[in-house]
Every structure is written in structure tokens, then in C-alpha cells.
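Just one protein chain is left out here, and the rest sit where they should.
Every chain is named by a letter (A, B, C, D and E) in the order it is written, and numbering of its residues begins at 1.
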Amino acid sequence: MRMHAAKRVEIVIEAVMETRLTEALERAGVTGYTVLPVSGGGGRSGRWSREGQVGRATGMVAVVCLVRPARLDALLEAAFTVVDRHMGVVCVTDAQVLRAERF
Amino acid sequence: MRMHAAKRVEIVIEAVMETRLTEALERAGVTGYTVLPVSGGGGRSGRWSREGQVGRATGMVAVVCLVRPARLDALLEAAFTVVDRHMGVVCVTDAQVLRAERF
Amino acid sequence: MRMHAAKRVEIVIEAVMETRLTEALERAGVTGYTVLPVSGGGGRSGRWSREGQVGRATGMVAVVCLVRPARLDALLEAAFTVVDRHMGVVCVTDAQVLRAERF
Amino acid sequence: MGDMVALAGQTLLSPMILFFVLGLAAALARSDLSFPEAIAKGMSLYLLFAIGFKGGAGVAAHGVDAGLVATLLAGVVLSAALPFLAFALLGLLTRLSATDRAAVAAHYGSISIVTFVTASAVLESRGIPFEGYMVAVAAAMEAPAILSALWLVARVAPPGDRAGAAEPGLWREILLNGSIVLLVGAFAIGWTTGADGLAEIDAFITAPFKGVLCLFLLDMGLVAGRGLRAARGVLAPGVLAFGLAMPLLGAGAGLATGLALGLSAGGAALLMVLCASASYIAVPAAMRVALPEANPALYLTLALGVTFPFNLTLGIPLYIGIAGALAAGG
Amino acid sequence: MGDMVALAGQTLLSPMILFFVLGLAAALARSDLSFPEAIAKGMSLYLLFAIGFKGGAGVAAHGVDAGLVATLLAGVVLSAALPFLAFALLGLLTRLSATDRAAVAAHYGSISIVTFVTASAVLESRGIPFEGYMVAVAAAMEAPAILSALWLVARVAPPGDRAGAAEPGLWREILLNGSIVLLVGAFAIGWTTGADGLAEIDAFITAPFKGVLCLFLLDMGLVAGRGLRAARGVLAPGVLAFGLAMPLLGAGAGLATGLALGLSAGGAALLMVLCASASYIAVPAAMRVALPEANPALYLTLALGVTFPFNLTLGIPLYIGIAGALAAGG
Partner (left out) sequence: MGDMVALAGQTLLSPMILFFVLGLAAALARSDLSFPEAIAKGMSLYLLFAIGFKGGAGVAAHGVDAGLVATLLAGVVLSAALPFLAFALLGLLTRLSATDRAAVAAHYGSISIVTFVTASAVLESRGIPFEGYMVAVAAAMEAPAILSALWLVARVAPPGDRAGAAEPGLWREILLNGSIVLLVGAFAIGWTTGADGLAEIDAFITAPFKGVLCLFLLDMGLVAGRGLRAARGVLAPGVLAFGLAMPLLGAGAGLATGLALGLSAGGAALLMVLCASASYIAVPAAMRVALPEANPALYLTLALGVTFPFNLTLGIPLYIGIAGALAAGG
């Protein structure tokens, strides 16, 4: 299989900020992303869990983007403006993708 | 801890294709995989979200497989036959695993 | 963007063991982790799926931790004591993170 | 005529339709009101369970009418035939590819069970009786349209687009899809256990039914509105025209058949609704497997964003009004 | 006085409150009893739907009282004014930053719809009538407090903490948040369809209402208890004192207003409840966007872990008792 170098960016962010983040990513030219639900976690602001919650205030989501390496900086800058004042983490990994025409 | 080199393959694919994919993986000798729910995403065919949906037609799932490097090609070929005509992305990362006897 | 080297550890483990694992991680000095729901999977003990299940006995979760490379060994040792006798996989990837002061 | 307008007004002002409109409006205004996927699926399971069981209990109560088998067969034929009409109409009105046309056609031959449920709730509110077995007709009409669409694709689509029809397991998936199994299973159990069975679970499936339907239609309005907003792009004028004309043609075919079969006014109205409505649960899933090259935004937006709201707001009162004027006992 | 104690006793021993206490106790004892997020959200959608619709149907039945507009306006003013009181009180009792004080103040100006729903269920159980439009007042009181809090922040907080108030889309999110849209939409539909509409869905929204509320309060008890356990650290004595004193001050303001407006005893009690309660769904979400620097553990623990249990167990019977003694027809 022919693979192509790419970057896998994973952003864990508050659920209230999800749309703001994905809109910023789209503005930065990111062509695709996948949102995974997060059921709980822990960090400096303590532990939390989604069980029994009604509101969106305390939940988080994970947004995963695969991009060509050349686009990484634009993506990170867009993500950073949204994540900056908020809880959450941003993690980048080297990856290989099939079907590079999609990125 | 003694770690062993492995490949982490992550396939985001339409929910309707999940069983076809995992069956193809099993036929290709993959001994384990984990399916994560996906709550939304965006790509060339637009944005979507799982909220309020009833059917399976528009949802996706993420399938994660850890394999020995030597098995990667067989896995990708099996995955490709299923993913080929469908939406979705395939991403491979270098990884290290504990308890290599399991892979 | 200024990035910092980190390790991304992903542990897929039985849902009944989630709290034991996160408590062990906290004791080992891990400052943050994110728990993702898992909707199904397959391995040596067969296939399973979360659909229609009531209990916790057969479900799994994925716990993702980003740590400084220096802390990896402590983390793995803590994880191993919990995972040891149980189903599940542990996978480590090299990563880069924003906002390193958080780890 | 005056009666029909009054009936349409009454129906439009029923809580069910108003909650649907509320959902549509909220989504178009970008409110974050939303239902968890599990709740939406839970409500749809409840509705299928209740409507199936009540249909079966109805058959047990009134005996098997000679019409059951005839209507079932007629439903199968309609479901198989309407895709050809839809395919031709799309050829006239749009410039879509043959694959896309076939995929859309499959949806319009098949049925929307939610539209059916809403219409039967409206009939009940108006005190208009209908044949209990119409629920079985609904189930029978789900799949034949898919077969016709795949046959069309095999005839006219580029070779690359045909592979999926032979996809292993596809037919088991279609015929044993969850909605059909639940609907038919509940129908069979309702029929078997009859009045005794109904007495045991009546309080669960009858009294709260319309309330659950209100909540469910609110969610459907949200989903339809969100779909519309995301996919305005695919709605060229010809496509939109198809989404409004096809239900009327379908309803006409259903009416003619209903009159020929001698169905009651309520039954004929339901057959019109079945023919006029387009699937947006079972068929899209089948199309993703069998025709992945077809554009899902197109068929989902048409079925769920155009035809479904049209049927719920204008179609149902219209069909009930016409069937009431023309059918036996009407 | 003796009556009030008896009423308080009765209320405390109602299944609703006891299930809340069960949840609280189970969480504090670290039981793994828990509700899936989707079920919790589904129950809250049901409660909003039912309470909104019944309120609207009530207005349709009793006609629009001159009081509706006056009470709506009074509610808006109270919601906008109470944050200033809360902000000042926090300044006296605690050493929190101005940003944290403003964020907490927003919660206490706004309302907890669950507390409102519980109070109206208690009134119904006791046979005490109240104005149907109180539900609209509840909806109207959700947002103004947020505006006041952001104004406070703009005046007193460090510049870095102010950016969020200008966040694009924030106001649409607040005004069209899911709970408000559902509550107001269901109210409007209940009003429009009146007695006919109510007859259609009564069996769904009236008979099972208190049972669902019991289950929901059980879950709220679990969530409150777990929150308390996780965030004991933030509850300095001054903070805790605020969480108990502020509802009483709010209730006083609500009582004075209710008496001035000539509300019924039930209506006055509900206005007290609205002023005494603190939001823990809509406002926290808005604060995460607009004031991310404020500490969520602080405001969630106060609103959900301290004030909510206080109101449910002691507050509601107290407010109903006082309003009953002082209000018109009381």
C-alpha cells in the first residue's frame, strides 16, 4: 500500500468549544476532522465524569485531524486561538495515511 | 517495562461498514481491534453529528488495531478492500506495546 | 507554535477497572488523563459490543495519557500493576504537545 | 372542500405537527436544542413496538379481512414500481447521475414509518378507523424498492458503481433490519396475544403514545432542519421540485390502489401516506453499503428535509381529506 | 407556624425529596449507582416539555391575566438585579477574585428549572394552585443575570478576563439555548392548542410526571453528591455561608415582588423559588465560553452541591409556607 506522511493532531477540549474549534479549523483550511466523545478525565481542575450529567458545561470532546505536514502550523495556530484560554490539551503525532488525495 | 515495536492503525469508517471491516481484519489475521464511537465530523461530504439521529446511515466509527509491523501490509490490504469505495480515512502510527505475546 | 516532546500512552482496559487504573496513575504522579468510551472490540477472548448491555462486566474503556518522556516509566509501571491480570492493551507513541507546563 | 381545509387546519394545529415545526425552526435558527442519539433511537423503538403491537391486536379483534393479503401484495408491487416512476421523473427534472437517481428512487419507493405513525395518530385523533394490518403493509413496502433501484443501477450505471449490489450479507441486512423485525415481530405478538395481551400493556403503548410522538417529531424537526441547513447546496430547483411532486404522484398511485382494493377511508389514506413518503432510515443505510458512489447528502436532504416536512404539514391532511371524500364509507 | 412545620415535614417525606436524598447519600457513600448521560438528558427534556406545555395549557384555560406581562417584566428585573446583590455578598463573605464572584453571581440571578419543577409538583400535591404563566417567567429569568455578570466583569475584572463576553455567537447560544427553546416552545404550543392539545398528550405529561421527577431527582442527587465529594476543597466557610444565605435573600426579594404583584400564594411561592435557586445547566455553559478564567468547580459546587439541596429539602417547604401565610388567598 502506498502511504503518505501526515500529522495526526488530537485536541481534547471542552464540549462548549467544539463548534468554535471546528469552525476555526475549517477557516484555517483543514479539510476533515473527526470528533470522539469523551466520557471522563482528570487534570489540574480535578476529575470529572459524564455519567448522569445533563448540561454541556463540564464535558469534553476529542477532535482528531489528519493533515499534510505542511499544513500543520496553520492548524495549530487556529487551534491555539480557541484553546488558549480554555482547558484542554493538544497533541501531535507523526503518521502515515492511505489515500493522500483526501487531505 | 519491556516494550515491543508495533503499528497503530486507526480507521475511521461508516458505521454501516463496521462489521464488514472487522470481519475482513479477522480474515487477514488481525487478532484484536477496538471500536470507538464517533460523535461527529467533517470532510469533503460536509459536516455531520450524531445528535438526534435514529439511523446508522450517516454515523461513523473509529477502529483501532495494534499489530506487529510485519502484519501491517496484510492488514492494510484487507482494510483497503472495504474502505476503498467508502468515506473514511486510514492512519498508521509507529508505537510500542506492552505484552507483545498478545499481538 | 512551540512544541514539546511527550509520550502518548493509550490503555484499553475493562470498564470495571477504570477507577483502579486512574487512581494508580494519579498515585504515580500522572497529572492528567482522558477516558474515551469504547463501543466494541475483538481479541483473544472473542468479540463483544456495547449494544443493549446493562452491566459493566463486559465493556471496556480507553484511557489516554500525555506525559513527559521522563515520567513514562513510572506511568507504565503503575498501569502494569492494574492491567497485568486483566484483558487489555497498552500502547505508547511519541508525540509533541502544546503548553508543556500542563504535564 | 371547506371540510378539507378545516381538517387541514386542525391537523396543522395539532401538537404533533407544531412540535415538528418547533424543531425545524429551532434548527434553522441554530439553537443547540438536541436529543441524545440514544434517546432518539429509544423513542423510535417505542413507536415501532407500539404501532406494531396495536396493529396486530387490531387484526386479532376484527378478524383477518380478505383484504390483508391483497393489500400486502399491492403494497409490494407499489414499492417495487414507484422507483421507476421516480427515476424517470428525476431524469426529466434534474441532471443527476444515473446512480444518484437510482439511489433517490429507492427512498421514494420505500416508506417513512414515522410519517405513517403520525398519520395513524392523526386518524385516531379524528376518530377515523383504519385496517389494523396497514402496519404489516408498511413493513412489506420497505424493501422491494431497494431491489428495483439496484436493478436500475445494474442496467444504467457505470460498471464501477455496481459492485455493491452483490455485497455479501446485504439482503439479510435489508430484510432483517431492526425496524422491520421489531414492527413485524410486535405485530405478530399483538395478533397472537390479542385482547388479553393488549390489556396487559395497553397503558404503556396507547395512553402515552401521542406524547412520545410529539417529542420524537420535535427531534425529527431538529434533524431535518439541521440537515437542510447543512445541505442547501444540493437542492437545485429541479431536485426540490422532485421532492414536492413525487409524494403527490405516489399518493395518487396509493389512492387508486386503495380505492381498487376497497379499503376504508382511513386505510386508503394510510396507503397514500406510505406511497407518498420516503424512507430515511433503512434505505439510506442500505444505499451506503450497496451504492457508496451515490451522494448521501442528496437523498437524505430530499427524503428528510423536503418530503418529510411536506408530508407532515400539508400532505397528511390532504391525503386524509381526499381519501375521506372518495373512499368507501368516506 | 405549626402548619409550616407540618408542611415542611410532609414535603421532606415526599418520594421526590427522598429520592434526591437517596442519590446524595449513595454518591457520598461512593456507590456506583449512576444514570447514563443520555437518560439524564432525556428525562430533563421530558420535564421541560411537560412543564412548558402544561403551563401554556393553563394560560389557555384561565385566560391571560393582566399579571402575565407585569410578572414577566418583574422576573427579568429580578434576574438582572440579583447578581449585584450576590456579587456584593460574595465580596463581604469571601476572598474570591472579581471574575469568580461575577461568575457565581450570574448563576444566582438565573434560575434552576429543576427546583422550579419540583416546587410546582409539591404545590400540585398539596392542591395549591398557581399561575400557569410562571413557566414563562422562569424562562425569562434565565438570561438577564448573565448580562449583569458580564457587565460586572467588564467593570472590575482584569482585562485579560474580559475577552469572552464579546465571543461571537455567545448571545445566540444563550438566548436560543436548548432548555429555553423547549420550555418556551412547549409553552406556546400548549397555549395554542389549549384543552384539545392537552387532551391528546395528557396521559404522557401529567400522570407519569412525578414518577419521572423522582428518578430525575435521584440522578441529580447522585450528581450533586459526586460534585460535593470531588470539590470539597473549594467550600471555604464564607463560600458555604453564601450558598445558604443567598437563596434566602433571593427568596425575600421574590416574596416582596410576588406580594406587590398580587400573585396567588402558589405563584408567589414559585417566584421565591425562582429567585432563590441558582442555575447549573445553562449558565455554567455560558460561563465556560464567556469567562473561562472563572473556576467551574466553584460555581458548580455552590449551585448544585449547596444551594440546590438546600432549596429542595428546606427551602421549598419554607417558601411555600411563608407565601401561603402572606399572599393573597393564602
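What we mean here is this: a contact is a pair of C-beta atoms (placed from the backbone, for glycine too) under 8 Å apart; a residue touches a chain by one contact, two chains touch by 3 or more.
Given the structure is predicted, the values throughout are model-derived calculations rather than measurements.
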Which chains here touch the chain that is missing from view? C, D, E
Where the complex has a chain not shown, which of D:19, D:46 or D:133 is the residue touching it? D:46
Contacts of chain D with the absent chain, listed as residue ranges: 36-39, 41-42, 45-46, 49, 53, 172-173, 176-178, 181-182, 185-186, 188-189, 192-193, 197, 200-201, 203-205, 207-208
Tell me which stretches of chain C touch the chain missing from the display. 14, 16-17, 20, 45-58, 85-87
What does the interface between chain E and the hidden chain look like in terms of residue numbers? 13-16, 18-19, 22, 26, 29-39, 42, 125, 207-212, 214-215, 218
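In the analysis below, only the chains that are shown with their structure count from here on.
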Touching both chain D and chain E, which chains are there? none
Take the average of all CA coordinates in chain B, do the same for chain C, and state the distance between these two points in whole angstrom. 18
Give the residues of chain A touching no fewer than two other chains, as numbers and ranges. 36-37, 47, 49, 56, 93-94
Using the touch rule from the top of the page, what residues of chain D touch 2 or more other chains? 32, 34-37
Name the touching chain pairs, would you? A-B, A-C, A-E, B-C, B-D, D-E
